[in-house]
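Only a single protein chain was left out; the remaining protein chains are all shown in position.
Here the chain labels run A and B in written order, and each chain numbers its own residues starting at 1.
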Amino acid sequence: MCVGLSAKVVSVEDGTAVIDAGGAKREVSAELLDELEPGDYVMVHAGVAIAKITDSDDDEAGEVMGLI
Amino acid sequence: MNTAAENAKDIITSYKGRKLRIMEVCGTHTHEIFRQGIRNILPPDVELISGPGCPVCVTPVGYIDEAVMLALEKGAVVCTFGDLIRVPGSEMPLAGARSKGGDIRPVYSPLDAVEIAEREPDKEVVFLAVGFETTTPSACIAVKTAMKKGIKNFSILTANKTMPNAYRALMHSADAFLYPGHVNAITGTGVCKEMLSLGVSGVIAGFTASELLTALAVIIKKSETGEPFFENCYPRVVKDEGSPAALRLMDEFLEPVDTEWRGLGIIEKSGVKLRDKYSDFDARVKFSLPEIKGRSNPACRCGDVLQGKCKPTDCKVFGKGCTPLHPIGACMVSDEGACSAYYQYALND
Partner (left out) sequence: MDKNITLAHGAGGRQTNELIESVFKAHFANDTLTADDAAILDFGEVKLAFSTDGFIVSPYEFPGGNIGKLSICGTVNDLACMGAKPEYLTCAFVIEEGFPVDKLEEIAAAMEKTAAEVGVKFAAGDTKVAGKGQVDKIFITTTGVGRVDERAKTSGAFAKPGDAVIVSGDIGRHGCTILLARDEYGISADVTSDCAPLWHNVEAMLAASEDIHVIRDATRGGVGTVLYEIAGQSNVGIEIESEKVPVADEVKGVCGMLGLDPLYLACEGRLVIIVPQEDAVKVRDALRSCRYSKNAEIIGTVTESDPGKVILKTAIGAKTLLPQPRGELLPRIC
């Protein structure tokens, strides 16, 4: 239901962030995230940065497999 | 693929034991699981059921009729996520309204619809607000932005849905839920823990191949203990508290209402509408839309499919009268719908 895209924050101004995914750039709303800084990674959905994230899923896989 | 994901894949492919029925609630999960070929490596004892988490699929026919009416009779510019354009209404889909001259525009974000309204002040612009907790904040931000800029020719037609009561309605449909990671990014883990207290198992999963494989491996291993369980398998995105800012925003703008899910019927307090103080932005109020009761095709078993009661291939019209090109039911329209995914990706069925 919710296609998300992880992207890097390029700049932030007035509640709007420019994000970059592999060179594709777009303005998105940064309204939901305080203290967003260039270089942060975010999950973007429908033009809104919905969460600050860690970019790579590699470490996460190890962490999750540690649960079992 | 990383080693942990390789291990996860081994755990999945070598599983033999009690039959496990896992419901992937989220349409994007359904789509990714097919696209990555994960369904084709599952052992016979693991069954994936595609749940009701495709907003396009659960949006009732009457909603499409409302949107068509806005475009053709009210002359509004109807902005929508592309997903909705082909969904059949009682008379026609939005694509049909467009070929009759309706101004239907696919957008990436509800905020783009606000910009269109700002650029074209002579037109009334309506955004079709569908989606779950992940998507709903964007509609709220759009309304907030329109208010701030004093844009009066913008409104939204809400059909947003919320998951908690849907889980409760479906709690006996599967042995474990694969919870929709991006919904939980907003709502946090509370709902899942509540389900655990009711004895319902599940894990929150991400969307990459590695995330899906590890989440499925965790379900398999935890199920072997026989105890109900919950784990967050998407920690790089989902925090326990979710997004307090998004939750506050939704609470400010929206109030819960009973709502119809296509195929499932009315589920109590599982939808939202704009609070009365924001009714200037509510398309139903603005255009005095009559209540429309949509007619869906009776042969279609979308409802049973969405509840995991039957597989898409069990439906009589699947692949015959109902194909992605000429869909009868909503599950065949959206790329994330179970029927469409089965039709498009299944190798041997």
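Assume contacts are C-beta pairs under 8 Å (C-beta built on N, C-alpha and C of every residue); 3 or more make two chains touch, one makes a residue touch a chain.
Just so we're clear, the structure is a prediction, and the values are computed from it rather than from any experiment.
*Asks:* Of the listed residues B:Val56, B:Ile156 or B:Val191, which contacts the missing chain in the full complex?
*Replies:* The missing chain is touched by B:Val56.
*Asks:* From the listed residues A:Leu33, A:Ala46 or A:Ala61, report the one that touches the chain absent from this view.
*Replies:* Hidden-chain contact among the options goes to A:Ala46.
*Asks:* Decide which residue listed in B:Glu24, B:Glu124 or B:Glu336 touches the omitted chain of the complex.
*Replies:* The single option touching the absent chain is B:Glu336.
*Asks:* Sort through B:Tyr15, B:Tyr63, B:Phe81 or B:Tyr234 and give me the one touching the missing partner chain.
*Replies:* Hidden-chain contact among the options goes to B:Phe81.
*Asks:* Which of B:Pro106, B:Pro121 or B:Pro244 touches the chain that is not shown?
*Replies:* B:Pro106
*Asks:* Can you list where subunit B touches the absent chain?
*Replies:* These residues of subunit B touch the chain that is not shown: 1, 5, 9, 34-41, 55-56, 81-83, 85-86, 95-96, 99, 105-109, 112, 130-132, 134-135, 209, 213, 324-325, 334-336, 344-347.
*Asks:* Spell out the interface residues on subunit A facing the chain that's missing from view.
*Replies:* 1-3, 5, 7, 20-27, 44-47
Keep this in mind: only the chains that are shown with their structure count from here on.
*Asks:* Which residues of subunit A touch subunit B in the complex?
*Replies:* Result: residues 1-4, 26, 28-29, 31-34, 43, 45-48, 50-51, 53-54, 56-65, 67-68 of subunit A touch subunit B.
*Asks:* Going by the contact rule set out above, which residues of subunit B touch subunit A in the complex?
*Replies:* Per the stated touch rule, the residues are 2-5, 7-8, 26-28, 53-55, 81, 108-112, 131-132, 134-135, 137-138, 141, 144, 180-183, 185-186, 206-208, 210-211, 214-215, 217-218, 221-222, 231, 233-239, 243, 245-246, 249, 336.
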